[in-house]
Each structure stands twice: as C-alpha cells, then as structure tokens.
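Here's the structure we're looking at; comments come further down.
Let's turn to chain A:
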Amino acid sequence: MARHALIVAAALLLGACSTDDVIVLRMTSWQSPEENALDLPAVRAFERAHPGVRVVNEPVPNQAEYREKVITNIVSGAPPDVLLLDGIDVPAFVEGEVLLDLAPFVGRVGIDLSWFYPNVLAMFSRGARTYALPKGFSPVVMYYNRAMFDRAGVPHPVDGWTQEEFLSAARALTRDADGDGRPDEWGAVVARPFYAWQSWIWSAGGDVLTPDGTRASGALDTPATDSALTALTNLVRYNVAPRPNAFRAVSGNETRLFYSGKLAMLPSGHWLIPNIKRQLAQGKLRLGVTSTPRVPPAEPATPLFASAWAVPRNTAHRKLAVELAAALAGPEAQRTRLEAGLELSAIPAVQEEFARRDTLGLEPSFLRQVPTGRPPWGAAIARYREVEALLPEIIDRVVISGESVSVVTADVARRIDAILAR
Partner candidate 1 sequence: MPRKTAASGLLQLGASAAAVAFALVMLLPFLWMLSTSLMNEFEVFSYPPPLVPASPRWQNYPEALSAMPFGRFFVNSAVLALFTVVGQVATGAAAGYAFARFQFAGRSALFAGYLGALMVPAIVLLIPRFLIVDALGGVDTVAGLVSTELVSAWSVFMMRQFFLALPRDMEDAARIDGASEWAVFWHIALPLARPALATLALFAFIDAWKSFLWPLVVTRSMEQRVVEVGVASFHGLYYANWPYQMAAAVTALVPIIVVFLLTQRYFTRGIALTGFK
Partner candidate 2 sequence: MPGITLDRLSKRFDAGGSPAVAALSLEIPEGQFGVLVGPSGCGKTTVLRMVAGLEAPSSGRVFIGRHEVTELPPRDRDIAMVFQNYALYPHLNVSENIGFGLRMRRVAAADAARRVRMVAESLGIGQLLARMPAHLSGGQRQRVALARAIVREPAVFLFDEPLSNLDAQIRAQTRAELVRLQRQLGTTVLYVTHDQVEAMTMATRVAVMNAGRLEQVAAPLEVYQAPASLFVASFVGSPSINRLPGRVSDVDGTRRFVGPLAVAVGAPLLEAAILGVRPEHLVIGETAEATKATVVLVESLGPETLVHVRFDGSEEAVARVAGAYSLPIGAVVPVSVDPRHALVFDGMGQLAWPGTR
C-alpha cells in the first residue's frame, strides 16, 4: 500500500512536469496605467523568450495601497515574484530578510552592475550584496519659469547659486498683478513635505540626522540647519511665498501655481514633467532647471529618489524572477521608460544618450545635478518614515503657529531621537 501511494505521488510530481501547465510569474508596482504601459514591451519580450511562462502584471496606482498590498502578500507567505521597491523601503526589506541577493545571479542574466549610477545602485546594495536593480531615479532640483524671469528682468539662475541670490530673485518675481494688495504671482514657495526641502537644508550645510543616522540632535538643531530653516520659512514672512496649507502635495496649490505661471520657482523632481509634457513641447510653458540654492561654503546637494526591481527570497521561481527583474531593469526597458519623462534612467549610458536627444533643454540640466546627489536618509534607516512624518511639523509650527525655529527644531529633534532610540 505504502509503495502504491508513493508511486502515485511520484507520478503526480513528475507527470506534472510534462504537462502544458503555464508558469505564472507575478510582478507588481505602483504605477499609473500610463507608466505601466511603458513596461509592457519588456514584459512581452520576456514572455516571448520564455514560452510557457505568463507574467501577471499587478500595478497598484498609489504607493500607499501598493504598500498595503505587497506587505499583506508577504505576510501571507506569497509575495509577488518581482516587485518594485522604493529606496525608502530598502532598509526594512533588507532587515526583514525578504529580498534575494541578486549579486550572484545578475551576471548570468546579462546585467553588469557597473552599468548603473554608483550612487543610485548604492541605495539598493549592502556591501557586496545587491537587493534590487534600479529602474530610474530623480534628484530634487529647482525648476524656474523662464518667461517669468524674463518678464521681471531677473537673470536666469545658474547651478551653484546662493540662497541670497535666490531670495533677491524671489523678491523681484513676486508681484501683485491685480492691485488688490495681495500678491498673486509668487517668486518662491514653501512646501510642507520634507522631500521638497531636504536639498535646501543639505545645500546650506545642515542636515536632519547626524552622519551615522542615529540621532537628530546634533544635526537638526545645529546653527547651519537652523539658519537654513529660518531662511526657508522667512520666504513666507517676507511675503515672497504663499502660505502653505495642509492639502496633500500631489494635488496641492504649489503645482497648480507653477503650471499656471503664477509661481516662478518650485523645488521638485523629474516627475513634474509628465503632466506638462505637451505644454512644454508646444512652448506654452518655458522652464529651466538648476541646483538648489546653497549657503557657501556648502556645495549643492540633493537627495536622489530611486526605485528598483527586487525579487523576494522565497519566490517559487527564482531563476525566472531574476530574469524578469533583469529584463525590466535592463537598458532596453529603461530606454522605453524614459519616454514618459517621469525620471532619469539609472543607467548613465542610456540617460546621456537621451539627454543628447532632448529638445526641451531640461535633461542636460538634470544630468548636471546627478553628481551632487546623495542617497536620502530613507535608503539607510528603517525608521525613516516615522522621522519624515514629523518634519512637516517644523514648517507648520514656524510658519503657521509662529514659533521660533530653534525651539521647534529642538523639540522635533528630541522626538526623533526617541524614535531612533526605540
């Protein structure tokens, strides 16, 4: 009896191998349909190269819901085979031992890690291990409206300009067009989300955390950071930036003001472009890109926000999954993705070639910002989301509640220390 049972078992096992069952690979990402469509050629090519394999694409539009979905899947022990990983999630995923180290395998699927920007790849690597293959990234830069500058007779900013120059430009660009006593064209803006002002702090020689990433006091409450924050929040006090409000950034006023030519300068990433690509191409909007203004002797520095394709350690199809991740992060796929204008390619060769073809004049400027890029704290510290959630409070309390910068930063630093010490 026992033998018979096992013969049946073996037959099941081996017989299954020879049937025409399709292997299903699941990939997931946070991508709008437009973005997701750009990955499809690479996916289709992969499917053609692997008959019998079907890739089920599970894009989730928003990053919040994406997180919920992926984590739920991981908890239940069945994560997707390939997933898109944000730089900010790397520490937690690595510490949670969720991801497969791709370094031993990439060579066999035709990927050379030296292709990638080292400072981008570094975010997804720990020592010799590489946990994900970058698909693209963006520095935070200062966009400016060329038309507004020209109209106000202000010279266009150049890379490496200072916060003083920035302030005087902002003063010159702010005006009350309809004469109601309130400005309706603004020179600058103070955004609450931290990603928009991290480079401002860095470029002034300040930071939110100490270099080892264990404390905020000693970084957030230093004179350099304080004066950078004072200069930032003073933009509202000097009436060259509109008062910030709490509406979520993605649909916030700043973007609308900037798109409508009512705001001359806006710190943001490459992701600003897709919404206005047509207007740029038609010349309805003339933009320039430059570095975040600095406070000498500090040099401009900007965070690089990147995402990458990763493979969970417990995928049932390790080889196929790595091959798919490689296909999605390969030069061909990155070239296609660039058309969306969402980000820079993580492969310098691809990005430089694209910049040469660029007709809007923006891409070379972006390329110039890359060497000033640093991994954001999120790529290094698992608790960074909690830290970042506290930081808009600084803007709120200084600008809206009128507290002094040093008091607020000291308080916030204390709370961040508590979080990091936990």
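By our rule, a residue touches a chain if its C-beta (ideal position, glycine included) is under 8 Å from a C-beta of that chain, and two chains touch if they have at least 3 such contacts; residues count from 1.
Selection rule, in plain terms: all candidates are chains of the complex that A comes from, given by their letters.
Keep in mind it's a predicted model, so treat the numbers as computed, not measured.
For chain A, the touching candidate in this complex is 1, chosen from 1 or 2.
The part of chain A that touches candidate 1 in the complex is made up of residues 26, 30-35, 56-63, 65, 68-69, 72, 75-76, 78, 250-251, 253, 255-257, 259-260, 262, 271, 274-276, 278-279, 284, 340, 342.
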